[in-house]
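Sending over a structure as structure tokens; questions will come in a sec.
As you look at this complex, bear in mind that one protein chain is not there, while each of the others sits in place.
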Amino acid sequence: MSDPLVKIRDLKIEGRSDETWTPIINGVDLDLNRGEVLGLIGESGAGKSTIGLAAMGFTRDGVRISGGSVEFDGIDLLGASAAVKRGLLGKRIAYVAQSAAASFNPAHKLIDQHTEAPTQHNVSSRSESVQDGVELYRRLRLPNPDEIGFRYPHQVSGGQLQRAMTAMAMSCRPDLIIFDEPTTALDVTTQIEVLAAIRDIVEQFDTAAIYITHDLAVVAQMADKIKVLLKGDEVEEADTRTMLSAPTQDYTKSLWAVRSFERPKKPAVLTTATPIVSVCGVTAAYGKIDVLHDVSFDIHQGRTVAVVGESGSGKSTTARCITGLLPPRIGHIEFDGVEMPLDYRKRNKDQLRQAQMIYQMADTALNPRKSIGEIIGRPVEFYMGLKGREKRKRVEDLLAEIELEPTQYIDRLPSELSGGQKQRIGIARALAAEPKFIICDEVTSALDQLVAEGILKLLAKLQDELGLSYMFITHDLATVRAIADEVVVMKDGEVVEQGEKAAMFQPPHHPYTDLLLSSVPEMDPDWLSNLLNERGVDNIGDAAVDKM
Amino acid sequence: MAGILKIVAQRLALGLITLFVVSIIIFVAVNLLPGDFAEAILGQGATPESVAAIREELGLDRPPVVRYLEWLGNAVRGDLGTPMSQALFSAYSGSNAGSGIGTVMEQIAPRFRNTVYLAGLSAAIAVPISITLGILTALYRNSAFDRAMNIFTLSSISSPEFFLAYILILFLAVLNPILPSLSNVNAEMSFWSSERFVKTLLPALTLTLVVTAHMMRMTRAAIINLLASPYIEMARLKGMSPMRVIVKHALPNALAPIINVVALNLAYLITGVVVVEVVFVYPGIGQLFVDSVKIRDIPVVQACCLIFAAAYILLNLTADIMSIISNPRLRHPK
Partner (left out) sequence: MSVWMWILTILIVILAGGWMFRKVGQITSGNTPYFRDMPYGVAVGYVAAALTLLFVITTYIKALSAEPGAEANKYFFFKLAIHFLLISAVAAWVFRWLGRQIGTAGTRKLFRQMPLTASFGILVIILYALTAIFAGAIAPYGQEEILGNANVVPGGDPNIGGDPKYPLGTDQIGRDILSRLIFGAQNTVGIAFATTCLAFFIGASLGFLAATLGGWLDQLLSRAVDALMAIPALIFALLLMTIAAVWANKFGIPLTLFMVVIIAVIDATRVFRLARAVGTSIVVMDYIEAAKLRGEGLTYLIFREILPNATAPLLAEFGLRFCFVFLTIASLSFLGVGIQPPLADWGTMVRDLGQFINFAQFAPQVALTPLLAASAIALLTVAVNFVVDWMLHRSSGLKE
């Protein structure tokens, strides 16, 4: 076999913080052969994107390569002159960014940006590359391929832009493409069609690719081999099937195990029991436009109701109606059989206390200028009237409850905590009010998988101990599978389907639920191929949604 | 295209309303004078006859709303009233002052020309320099050049205009007699004559110093913001030359912020002009304004105030509309 296309040896990269250089990548090797797809996975801060860019001989501002070598097809990229590198970039090495909406220049049409690389690198004439662009759009199954390129980026949807960017990367038929989390910002039903398009085109042109992602199930579909990174170090590398079936390192095993966490099924609810929370026929509007239509569901004591749906489906709006931030136009909310005032300002302290909330972004949910003790202590004092030593005792108990060492954390500021720890503080603040019911709004979606699993386990433990009820808002069906007792599926402000979890994951269901469920990538490397065979190539993603 | 026209029309209407409100504020402010200002202006030497004469002359015996509407109506037609000095003169001499010599408009018109010339010259020097330097500091940010420029611009922003003016006089007029320190331009000098140019150069340079600093810093911030965009990184990753990245990818998007910066700073010139004109004894509106303030010539003060405010609003409006027009999202709606 010939030399690898990309050969990285002992790559060391440093980033600048506070005027000093700290290592980000501590000596990573990488080999990639022609036509091969390497999946680069790891949690945030693992250095995936940095390595991806370094493979192009590129570093961002404030980052520098401090050692090692990067060779592309025998060319030393680190020693090459700027002109030589420019000759390779765009022509033989291309890049697909995470946010296509931000990475397309808003001032130019898609096709003009598409033809830029071929014309500037003298690969083909403008008219040739326009034709080729239209052909690529067609192959990537973009709607109206003849016309879509003549639009401006803001006139095209996110999933379509992501495919247009893949087409742009293909414009010079490069030997290597770096995909940097291309589907992370997309909804599941959109993600699937982008994945299918990318995989097909890479296969068709036999292009080598580095596919960067944090999502194991996605990388299982795309890659021939997988490299796992942790904090700038390589954990292990193997071909995809071996890696999935028999990981050798503990870290990799723990990543894999996250997917298998699932709570035991609880006994069914008595039909006579009064639900803790009842959402009764709620219709709500922002301004004059209704965003929720006649939403009804109950949440019973000690149970978790997962509300699922894609962005814009009205999940969070429902939560705002329950807490009273957005008073419903029609319908009402009951706590324990008692009808609540619609506006939170009209509710009394005890009514406010009953429903607590945990937010998605722990960063914005905790006041950065207050110590942990103050943040948790405030509801203790406000609702329970505890002061001084009693208050401190209660705060310490709460910290112990969320598995943080009280004396060590009580005087810290939120900025001195990790993401998962901040989310735990958010939980403690909700617990401090001694509520019966907690709304969890996408609490794990901003966290790395292992950390998220810890949070889910903590929430489950607290539910068992304190008999709490949860409304769990999420778009991630793996989370639903792990923690929910009941599921409410929402789409465009309406409840599409609701019921026990077990029933929801068994067919038959509403076609939208079906689509949503089947679009969630699974760890099986054949999942995408099977699904495409099942649905037919033209019946995925937006196309499938439109057909409903 | 219809959408953008609508937005522009809205902004224009808003500008008109603002101007209208501003005229009310100015009118109300002037009417805050205790008693009426005929009395106040004449002060100790007021005789009942002279007070009555001024009152009639200025129409102070009628209700404020009528006076406001009349003042506004006249102002729109270009009649800004009679200067107090003229009214005083007529009050004492008994002749009808409204006729013939010296309306406010006649006082202001030639000075307005001069001020526009001064501001225009400053802008012509300042805009190209500051945009070039602003882009350069953004491209070479955190270099020694950038830091030196930062110190320079901070210092010149911080200095009062008269300090900069005296420094320039000191070095360019007194120690090295290159330019005249007095800007006694007059109506005989044609608009494009070199004499007028040379005499205006020193005040124009002073204004340039102040405005350049502001404009440079704002341009720099706008460009840095832009260069951090993912699409600029994308262009570089497509192997485009630095020149092409700037011209093709950064510039079309930088246009809006830069135009904004320019218009905002031209608006800033309006304030700067007042002090600089006084230092150089330049016969512009600013000097007239300050002189009138000192002798409390209310009609002239009112008129100057209205002109300055109108220019200020107009420039801010231009900035607003330009940035709307240059925004591709608005130019090509979905």
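Some notes on this structure:
Here the chain labels run A and B in written order, and each chain numbers its own residues starting at 1.
By our rule, a residue touches a chain if its C-beta (ideal position, glycine included) is under 8 Å from a C-beta of that chain, and two chains touch if they have at least 3 such contacts.
Every value quoted in this text rests on a predicted model; they were computed, and no experiment measured them.
Touching the missing chain, out of B:185, B:215, B:278 or B:319, is residue B:278. Here the missing chain is touched by one residue of B:50, B:115, B:130 or B:181, and it is B:181. Summary of contacts with the chain left out: across B:21, B:66 or B:124, the touching residue is B:21. Of the options B:68, B:166 or B:197, the residue whose C-beta touches the omitted chain is B:166. The chain that is not drawn here is touched, among residues B:69, B:154 or B:247, by B:154. Where chain B meets the chain that is not shown, the touching residues are 18-19, 21-22, 25-26, 29-30, 32-34, 37, 40-41, 43, 136, 139-140, 143-145, 150-151, 154-155, 157-163, 166-167, 169-171, 174-176, 178, 181, 242, 267, 270-271, 274-275, 278-279, 289-290, 292-294, 296, 298, 301-302, 304-305, 308-309, 312-313, 316. On the side of chain A, touch with the chain left out of the figure occurs at residues 18-19, 79, 81-82, 323-325, 344, 347-349, 352, 357, 359, 361, 364-370, 378-379, 382-383, 429, 433.
Criterion: only the chains that are shown with their structure count from here on.
Taking each chain's centre as the mean of its C-alpha atoms, chain A lies 51 Å from chain B. Touching chain A in their complex are the following residues of chain B: 229-231, 233-241, 244, 248-249, 252-253, 328-329, 332, 334. Residues 56, 58, 60, 85-91, 94-95, 97, 99, 102-108, 116-117, 120-121, 151-152, 154-155 of chain A are the ones that touch chain B when the two sit in their complex.
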